[in-house]
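Let me give you the structure first, and then I'll get to my questions.
Moving on to chain A:
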Amino acid sequence: MTQRITIDPITRLEGHGKIEIFLDKEGDVANTYFQIPELRGFERFCVGRPVEEMPLLTNRICGVCPEAHHMAAAKAADMVYHVDPPRTAKMLRELLYMAFYVTDHATHFYALGGPDFVMGPDAPVAERNILGVIHKVGLEIGGKVIAARKAGHNVVEMIGGRKVHPCTSIPGGLTKGITEEQRKEILEMGKFAVEFGQFSLKLFNDIVLGNKAYVDLILGDIYTHRTYYMGMVDENNHTNFYDGKVRVVDPDGKEFVKYAPKDYAANIAEHVEPWTYLKFPYLKGVGWKGFVDGKDSGVYCATPLSRLNAADGMATPLAQAEYERFYSTLGGRPVHQRLATHWARLIELLYAAERWVELASDPEVAGPNFHTVPTETPTEGVGIVEAPRGTLTHHYTTDERGVLTKVNLIVGTTNNYAPISMSIEKAARALIKKGTVVTEPMLNMVEMAFRSYDPCFGCATHSLPGKMPLEVTIRDADGNTVDVLKQYC
Partner candidate 1 sequence: MSDKPKFAMYWAASCGGCEIAVLNIHEKILDVDANFDVVFWPVAMDAKYKDVEAMEDGSILLTLFNGGIRNDENEHIAKLLRRKSKILVAFGSCANEGCIPGLANLSSTNEIFDTYYETVSTDNPAHIRPQYRYQMPEGEIQIPVMYPVLKTLDQVVDVDYYMPGCPPESHQIAAVIDLVVQVLQGKAELPPKGTVIGAGGSTVCDECNRKRNVKTITSFKRIFGQPIDPELCLLEQGIPCNGIATRSGCNARCPTAGAQCIGCYGPAEGVVDYGARLITGFASVIESKDPDQIDAILDGIPDPTGQFYRFNLAGSLLKAGKPAWKRNGGNGNK
Partner candidate 2 sequence: MEKIGVYVCHCGTNIAGMVDVQQVAEWAAAKLKRRGVVIGRDYKFMCSSLGQELIEKDIKELGLTRVVVAACSPHLHENTFRTACKRAGLNPYLCELVSIREQVSWVHTDKDQATAKSMAVVSGGVERVNYHAPLEPLKVPIHPDTLVVGGGIAGIQAALEIADAGYKVYLVEREPSIGGHMAQFDKTFPTLDCAACILTPKMVQAGTHPNIELLTWSEIEKVDGYVGNFSVTIRKKARYIKTEDCTGCGICWEKCPKKVVDDVFEAGMGMRKAVYTPFAQAVPKYPVIDRPNCTYFIKGTCKACEKFCPTNAIDFNQEDEIVTVNVGNIVLATGYETFDAKRIAQYGYGRLPNVVTSLEFERLCNAAGPTNGEIVLKDGKTKPKAVGIVHCVGSRDKNYNEYCSVICCMQGLKFAHLVHERTGAEVYNFYIDMRTPFKGYEEFYQRVLEEGTHFIRGKVAEINDAARTPDEEGKLIVQVEDTLVGVQMRIPLDMVILSVALEPRRDAKETAHKFGLSCSADGWFIEKHPKLDPVSTMTEGILIAGCVQGPKDIPATVAQGAAAAARALGKIHAGEIALEPFRASVIEEKCSGCRICNGLCPFNAILFHEDRMVTEINPALCQGCGTCVAACPAGAIVGTGFSNEQILAQIEGLLLLNVGEEAVPA
């Protein structure tokens, strides 16, 4: 006799999932498959386009983090033309990027990941969303969230020309600078962002860390994986989102490798499975051993948590303090508990806000010298930034006119495809046992595993059109379908 299990779809992540769960004779989980169902083909159709369009075209890979693609593309294009943008240009780009980080992390914590904690995993569905959060924490705080996002978007617009899909980065710098007035305005907004960062961490303290159940949940085994961690660092091995080298630490927190963008292909490879459109990146130096964690598996993770694990500290004081509190609370680096990612994310938010203020305080950011005209013949370039959802790599080759002949992209969430699959399977195994009647809150806890990565399949599916419908199919040992649950959002 086969049990019918109803499961609600994974939502509130910027993308959808298609999960196949197979049960064995005992009705335990035998295997799960997490599939990405679509392919968009940017690598193909960007070929033939002029390279200076990449910051505009690749924006459209992901409307959630277009700024990340805009920056990675701009940096790759700089390298293609062998041009080093003037200091003002670099500062402007990073400033835009910091403002974006604040809005993006805020969006995730309050609208996507946050509700699990603010409302609690077992809160009624209708309330487990941003409106619910606002209702619970109060309109005044809701207003703060909205104000913070607004501030970030205003900066993105001032420097990037548009709120979504910025348009000002070109090989050698930007098409425009900012005025001194704008700088002051941006500085003020930055100060507000810092407050907001501190406030958000306090909220996390009170609601989450103050609640033992949540802390246990975070520290519980369901949400733990021992993998390698990746993140970009500056010359002091402090987290940096815009520029630097990519550092990877092993499950014990020891540096495994630190590579410059141009060497990415020597360190990262992508594994292909026939049952999904998306590829599985892994550490070349370790090799692909399948969906397993541990030191011998090339599977790595690139998330806010990973970035903290991969760095020796934060480059700004307030964030550094939180960084230390984070590890002392959770028992030292590296932290393997995925749910801690939400906390790490807030620490990054604070860092971004502080960096925002730093940059906006330097008058040179409003200087007139925001572009260097490229003079060299274009050839090849790699641009890497830390997207909120993981290390983002753009690699271009062009002909002598700067028209693309080769494009390769390894995108934020993609880095985490393997670990996400593992987390889902682990959660499923923990939850679906011998005919358990699966409850909605319990399933939301599966989703929480998923959601901690803040997976963005707009990004991951850069190679895919849009979002993944979630389809959970549960089958018995004979392969008969016990139930198919389709969710097209």
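The candidates came about this way: all candidates are chains of the complex that A comes from, given by their letters.
Everything below uses one rule, namely that a residue touches a chain if its C-beta (ideal position, glycine included) is under 8 Å from a C-beta of that chain, and two chains touch if they have at least 3 such contacts; residues count from 1.
Everything numeric here is computed off the predicted structure, so don't read it as measured data.
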For chain A, the touching partner in this complex, picked from 1 or 2, is candidate 1
Residue set of chain A touching candidate 1 in the complex reads 8-9, 11-12, 14, 16, 18, 20, 22, 30-31, 33, 35-41, 43-50, 52-53, 56-57, 59-64, 66, 81, 107, 111, 125-126, 128-131, 146, 149-150, 153, 160-165, 167-168, 170-172, 174-176, 264-265, 268-277, 279, 281, 288, 371, 373-374, 395, 401-403, 406, 408, 410, 456, 458, 463-467, 469, 473, 475, 479, 486-489
